[in-house]
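Input: a single structure, listed below in structure tokens.
For this depiction, one protein chain was excluded, whereas all remaining protein chains were kept in their positions.
Letters A and B mark the chains in the order given here, with residues in each chain numbered from 1 onward.
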Amino acid sequence: MTQSERIAPSATVPARRFDAAGILPWAVFALLAAVPLIAPHFGLEYYVGFVRHMLIVAIAATSLNVILGYGGMVALGHAGFVGVGAYAAVALVEAGVGSAWLAWGGALAAGAVFAALTGAVSLRTRGVYFLMITLAFAQMLYYLAVSLRTYGGDDGYGLYTPLSLGWLDGVHGDVFYWVVLALAALVFALASRLAVSRFGHALMGIRDNETRMAALGYPVYRIKLAAFTGAGALAGLAGGLLASHNAFVSPSLMHWTESATLLVMVVLGGRGRRWGAPLGVAIWYTLAEVLKINTEYWHWPLGLMLLLVVFLAPRGVAALFERRRGEG
Amino acid sequence: MDAIFIFEQLLNGLGYGLMLFLLAAGLTLVFGIMDTMNLAHGSLYMAGAYIAAKVHEASGSFVGAVAVAIALTVLVAAVVEVLVIRRLYARDHLAQVLATFGLILIADDAVRAIWGPSPILAPTPAALAGPVQLLPELPYPAYRLVLLGAGLAVAVGLYVLVNHTRTGMLVRAGASNRVMAEYMGVRVGRVFSFVFALGAALAALAGALMGPIGAVQIGMGEAILIPALVVIVIGGIGSVRGAFVAALLVGLVDTAGRAFLPPALRAVLPPSLAADLGPALAGIAMYVLMAAVLAFKPAGLFPARA
């Protein structure tokens, strides 16, 4: 059929077209790699840790964007996964593990297992009940951590000896920074690729019309659970990294306001947008940092910004930059 | 563990439950009628607690302080309703979560600016400071008894208002089927403004009453919000009766869990494990209760919508 031959090639083009807007975030990553080399010359060593923290949170936010943005699942318990990862890493250290890779791997696995178990229950509910169930599971973890005296209970638990990065140890004082940067880049690459994969398309279809997807023959529940589990794994990894970064874990990691903040950052950046999560984290953390330097009252401007986003830019900041394309 | 102790804990649980009900009643109606999730409801509770504590301290009159706290909180709530909440009705839950979380941040800073960052002391009214000999072996703080009485009185008042007045009929109509109520000429917008103000008044009352026996500090609203949400989900979103039953259930389960679980576990488990597990299980008891209720009644105990 000549008509379809004419249409077919152009239909595949948009995904492969060279896209300046798609390259820009990677350029930012390349610049970030230079931070530990440049910052000390200006007396800004503090900001190496600041950016590292932001990158770790961005991993957690990206994982939330997969289920919230692509999957349409409004979960209010994501900090629970982060906490599970952090405590799993600490538990491994307590058990004698000295390798950071093992501890982080354990964090990732723990996040995945916890997400799979709670997702299996939560995903049977809808809407606000889903939101409440995910919140409830995170709260359970919070209280569990508060009462775990082995890991310091309410006061938290300090990691006094830094974990080993294997052969990377001693390469450079800031090697942990580059490891985090590389892991973050990997996670963003995975999430970007997911968006154009079969799984990503199915997940977004479920977000847009779950009933129709079931009627098309999609195993809706299994797809959602897979996404939920994967997101839990990545959030768990972020938790493990956060434990290393802070050399400390405490139940406050899992407080519901932490889950809400993750949600807020993703929506601020642009849920379901490829770069929405890191953009939201960058804006939120940078703004908070600037405000903290200048005033004791740094919460309310952030609150005001949320109201402005809700009423003026409900699709997030990333959407403001995006050129309008046929894909919408 | 004797009968006296158990009785005392039951009373404590009842008191906590009644305070939760005051918070949950407004929350469940706002949710039920306008399908609006208001995370900032806890901030109204905080406002009530702060205003009451400060006015009480300055004037010496507890009743006057509670009245002022309610009046001012309702005023603030009315302004917030007009400026923000009213614009959220038609939005999805995510937008509501975002905007009302923003309100929490603003409210916390406002309190910090007005009353400082440290927790403040809410004095117990002098006349109620001592214990009452409830039973020969059970002295019970007089203030907690007043709390129980006030909570029950408000619950009864609310029951009468919702079930036996014209206003209440409009509220129930809005909660059970908003679209139908609109067709039948109910001005849901006006009903909602009323309900939101009522919810704010009840939240302020709860805050004012809880002040003297809890900590009046920034973040208290965020801490109490979650149990209140658990209550409305267990009770069935939109149902005042459900909120009442669920609030008492949660109050009792939570208090009983904290009081009885650790000693009970110590009896059957090694001491160190029991010491870890007891508080953990007590902390999560209400969430387990919620999960159990939802497993059997997915729309809560008393679904408001048919």
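FYI, contacts are C-beta pairs under 8 Å (C-beta built on N, C-alpha and C of every residue); 3 or more make two chains touch, one makes a residue touch a chain.
Heads up, the rule we're going with is that contacts and distances are computed from a predicted model.
One chain of the complex is hidden; its UniProt record names it "ABC transporter ATP-binding protein", one of "ABC transporter ATP-binding protein", "Sarcosine oxidase, delta subunit family", "Oxidoreductase" or "Fumarate reductase/succinate dehydrogenase flavoprotein subunit". Within the full complex, the chain left out of the display is in contact with A.
For the options A:F50, A:Y218 or A:F248, the residue in contact with the chain missing from this view is A:Y218. Although one chain is not drawn, the whole complex shows that of A:L163, A:A202 or A:V267 it is A:A202 that touches it. Where chain A meets the chain that is not shown, the touching residues are 1, 3-4, 7-8, 11-12, 14-16, 190, 193-194, 196-202, 205, 208-209, 211-212, 214-220, 223, 226, 326-328.
FYI, only the chains that are shown with their structure count from here on.
Against chain B, the residues of chain A that register as touching in their complex are 68, 74, 76, 121, 125, 127-129, 131-133, 135-137, 139-140, 142-144, 146-150, 256-257, 260, 263-264, 267, 271, 296-300, 302-307, 309-311, 314. Interface residues of chain B facing chain A in the complex, by the touch rule stated above, are 31, 37, 39, 84, 87-88, 91, 93-95, 97-99, 101-106, 108-110, 112-113, 117, 222, 226, 229-230, 233, 237, 275-280, 282-284, 287-288, 290-291, 294, 298.
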